[in-house]
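One protein chain omitted, others in place.
Chain lettering (A and B) follows the sequence in which the chains are written, and residue indices restart at 1 in each chain.
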Amino acid sequence: MSDPHNTTPTADDPHGVRKDLDGTGLLLVVFVAVLGLALANVGISMKMGPTKYTLVVQMAIATVQAGLVAYYFMHLRHGDKVVILTALSSLFWMGILFVLFMADYLTRFWVVG
Amino acid sequence: MSIAVPTGGAVAAPPPPEPEPVPVNYLNNGYSIWSWLFTVDHKRIGLLYLVSISVFFALGGLFAALVRTNLLSPTGAILSEDAYNRAFTAHGVLMLFFFLIPAVPGVFGNFFIPMMIGAKDLAFPKLNLASWYVFMVGAMCAAWAVLVGGIDTGWTLYPPYSSRASQAAVVPGVLGAFISGFSSIMTGLNIMVTVHKMRAPGMTWGRLPLFVWALYATSLIQLLATPVVAITLVLLMAERMMGIGIFDPSIGGDPVLFQHLFWFYSHPAVYIMILPGMGVVSEILTCFSRKNIFGYSAVAWSSAGIAVVGFLLWAHHMFVAGISFYAAMLFSLLSMLVAVPSAIKMFNWTATLYRGSITFHAPMLLSIGFLVLFTIGGLTGLFLATLGTDIHLHDTYFVVAHFHFVMVGGMVLAYMAAVHFWWPKMTGRMYSDFWSRLSAVIIIVGFFFTFIPQFVAGYYGMPRRYPNYPAELQWLNVMSTAGSSVLGLGYLMPAIYLPLSFFTGKRATANPWSATGLEWQTPSPPHVHNFDTTPVVVCGPYEYSLGVDQQGRTLPPPPNETNAEPDAQKEANGG
Partner (left out) sequence: MANAHASPVLKHHFEDLGQQHACERLGMWMFLATEILFFGGLFAAYTIYRMLYPHEFEIASSFMDRKIATVNTVFLITSSLTMTLAIRCAKLGDRAGLIRNLILTVALGTAFMVMKGFEYAHEFHENLAPGKLFRAEYAKATESVAKLSPAAAAEYFKADAASAHPAHAHWAAELALKNKAGADEVVDSGKVQMFLCFYFVMTGIHGIHIIVGLGCILWLVYEAATGGIPPENYSTVEVVSLYWHLVDAIWLFLMPLLYLAGAGMGH
């Protein structure tokens, strides 16, 4: 069984857990980015007002934020294959939920013939 | 790690000596009530599940008996209309949420997944115990609902009836289903992590027993579908108690949305119920026909296929509920699609039986019953997936008969087969061969008499869930009720001879059926940590043609008809 998280102790890492240690600098950069995007989202929404595209812009920003959180804070960048698959499959199944719901609601009022 | 796979020419390792019965096994390792209630041993938790779901099965059966007895007369024989509503709802809720869903994953998944993959326990033993407690809390809520008068909405709980009109104990019942859902998620999560991370050396995905594949697919559905129904039930409770009406038409809500969310879980949930059964029969058919499974990867991947495709077709329950025509067409097509992986399994099992040395012990009889009944259930499903015929058959007894063929004929038979197959391993005792075969035959015969008439009644238009029906259909209903009493008798017999065997049965050898899986390589009953040393797997799970188990050792001689006959005769004469 291949195990990417095998803990091999070394001299400066007595417990073999420091291989994937986060740098403080990187964490701060990600933090600033996520925070900046959040404030940008508020600002842009106030400026745009409710137009056709507001929701698209808002969701795009939120998705980037969630992606940053998942990749850096939730350590998906160190995740083994099955962890990444789990994360993606939850999104895939949510996709099924949305697409097939829409298949009903978007076509419900179409006139036949 | 290099592992030699024995080929036709290689000489297999000698058969393992019969392991000494260990003085301390998982059963006699502590007798106090706390040693059971606070156990984290997956085997004991499996038995806790076995006992509790047997109780719920009996209760659910009792309500079924009430329903069937009431239908003896076209105007309702014993129950008031309101009591009838409560009886069939209780039957549905108990059987679905508290028997069918936890049955095989809770009992046999917990007990045998770690043993089959060569692990000491599931990945999260405490979570496993918690899942049983959560399950029992859910069951207590359901019991509370029954005790304060029952629910009259049907197990599908559609609003606005369930959210506004019903005067019954909807909230406790919904709470019970909601809570037991968490138990289901916990079990599924545990099994998935265990299969991913705890396999013994050499146990590759291609060497997993098909039961493990089936349970893995089941767990996937449990994990991804159950939360959706959980939020749906929360919304329903919020609507009923606090007036937060997401499905309330008076503030623009759409009750059909509830049906969408509900069936997003509840349709895949039928695969939660049937997939483990498919895994069970894959184990049993190979063992009792002494043949390798035909098309291992086809059977394995069709389990995964069913798990995924099963999510795409829920709205065939809603063809007449007012969904869009175009969506109905799409869902009809997708519903047909799930017949493909099911048929793949069916053909492969049939091919496995072809020219096998078949012996008809109880597990095998029940599995063959599964094949026949599941095929009928599956094919009648196609009638219902077809838009035109569904308009006629929707919400009739045809539907009732269809899903009972799959759920009772398929799943309950597979569950009974699993009980009979693994009973010697779980208890260390053999049950009566004669009585078990007899009960298997009675169950199958009783089943046909119960549900074939319902197809006919449904085709004539008898609606489900109505206490009254036209007098012309009485003969069909009487026949069905008569059949159900035979069926009930068949279920009662194991309830007697299995517990009896626990005290008086012959001691089982480690591998009484001469099966190949790792779970048969430990003594019966197994010790506390399953294996003395971590087993090393060298070949696939069904090497019956080579006659070797998964560790590459020769199998003991199989039990055959001539050996079993005198036993059966003796007991028949004696009893």
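Just so we're on the same page, a contact is a pair of C-beta atoms (placed from the backbone, for glycine too) under 8 Å apart; a residue touches a chain by one contact, two chains touch by 3 or more.
Bear in mind that the values here come from a model prediction, so they are computed numbers and not experimental data.
Taking the full assembly into account, the omitted chain touches A, B.
Summary of contacts with the chain left out: across B:245, B:305, B:378 or B:483, the touching residue is B:245. Contact with the chain that does not appear here is found for just one residue of B:120, B:164 or B:506, B:120.
Listed for chain B, the residues touching the missing chain in the whole complex are 119-125, 127, 185, 189-190, 192-193, 196-198, 223-228, 230-232, 234-235, 238, 242-246, 250-254, 257, 261, 264, 529, 534.
Looking at chain A, the residues touching the absent chain are 3-9, 14-18, 21-22, 24, 27-28, 31, 34-35, 38-39, 41-42, 45-50, 54-55, 58-59, 61-62, 65-66, 69-70, 72-75, 79-80, 82-83, 86-87, 89-91, 93-94, 97-98, 101-102, 105-106.
Definition applied: only the chains that are shown with their structure count from here on.
Note: centroid distance chain A to chain B, computed from Cα atoms, is 36 Å. Interface of chain B with chain A (complex): residues 196-197, 199, 201, 224, 228, 260, 264, 311-312, 314-315, 323-327, 330-331. Chain A meets chain B in the complex at residues 1, 82, 89-90, 93, 96-97, 100-101, 103-110, 112.
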